[in-house]
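All protein chains but one are shown at their positions in the complex.
Entry: subunit A
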Amino acid sequence: MADVSLRNLTKAWGGFTAVRDQSLEIRDGEFMVLLGPSGCGKTTTMRMIAGLEEPTAGDILIGGQRVNDLPPRDRDIAMVFQSYGLYPHMTVEDNIGYPLKLRGIKGAERAAQVRAAAAKVELEPLLHRRPKELSGGQRQRVALARAIVRRPTVFLMDEPLSNLDAKLRVSTRAEIKHLQHELGVTTVYVTHDQIEAMTLAHRVAVMQGGEIRQLDTPEVIYDRPADLFVAGFIGSPPMNLVDGDHADGRFTAAGGFHATTGVARHGGRAVLGVRPEDVTVGPAGSGDLDASIYAVELTGDAVLVTVQAGAARIIAKADRAWRAEIGSTVALRLDASRLHLFDAASTKRLQPE
């Protein structure tokens, strides 16, 4: 077990910079999720930690030792790939046992360790099958077993759930969380799925354009997004973002949309953000402002109400029993303690006093 630190890490191919001057301290035993849209540099960052890509500049330290010049095999890491990366001609048992075989662990001892790892992910009955005879979920569990069998100092997981169907994703996610908790191994996990990031991580690094936009616990990232990108990326349905003007603690937008923000210092163009669950719909006249209903969608556990408030369209999350006709007028109440204000030019968050 070890901490991992990235110091001013940069990776560029020709004119394209995938990762830009990135520094990140991952603590011993921490579950760190790198979250971002495709092309944000999260996989490249992980591949540099693994030693599959060479950094253009900067240092990578594992357990305090600089590993830039070490090949993957000397870094004592294990990696789970998006499309599993299993050895197709080997049985499940040989797949899991391969890292042990390379370390010269033989016979009964190897078999015992393989069996123990397989038991952790409930693969014991399938040890003699080949990867092509397994379902996607089973294959991913083989990849997990192969990663845990030799007790590495760091786990790297590159979108391990993205090839699984929705139902399996939820159960495998829980398995990964449980395994990491049980083994306590430092884990770096790459995903574009914000739910995975929120549910799994001790801390999340939200990345865009090769840079970390915010690094914090899932709670803070959700409650206090550092900028417009993070605000829009985290949350489903996404945060409502309204363009407008801000002066003297009051936000106004075209068409009569307004709100009180509690940020006194700032004046000028701004973006107001409010999460759908922090918007309440009620009878006309009873809230902060009235608006007409644009659409009503029942998702099962809630009703998503889209309203036209001036030029802006706002989504509110209402109780699943809530009903209204499209076109009718309702009142919106915004939870003043959970409003987010961003400067339009810098896109940075403006904190209320």
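Quick note on the criterion: a residue touches a chain if its C-beta (ideal position, glycine included) is under 8 Å from a C-beta of that chain, and two chains touch if they have at least 3 such contacts; residues count from 1.
We adopt the following convention: contacts and distances are computed from a predicted model.
Asks: Mind telling me which option in "Heme exporter protein C", "Sugar ABC transporter permease", "Cation:proton antiporter" or "NADH-quinone oxidoreductase subunit H" is what UniProt lists for the chain we can't see?
Replies: So, among "Heme exporter protein C", "Sugar ABC transporter permease", "Cation:proton antiporter" or "NADH-quinone oxidoreductase subunit H", the name matching the hidden chain's UniProt entry is "Sugar ABC transporter permease".
Asks: Which one touches the absent chain: A:55, A:99 or A:235?
Replies: Within the whole complex, the residue contacting the unshown chain is A:99.
Asks: So which of A:62, A:78, A:134 or A:207 would be touching the chain we can't see?
Replies: From the options A:62, A:78, A:134 or A:207, the contact with the absent chain belongs to A:78.
Asks: Using the definition of touch stated at the top, determine which of A:89, A:269, A:320 or A:348 touches the missing chain.
Replies: The single option touching the absent chain is A:89.
Asks: So that we can see where the missing chain sits, which residues of subunit A does it touch?
Replies: Counting over the whole complex, subunit A touches the hidden chain at residues 50-52, 71-73, 77-79, 81-89, 98-99, 102-103, 132, 143, 146, 156.
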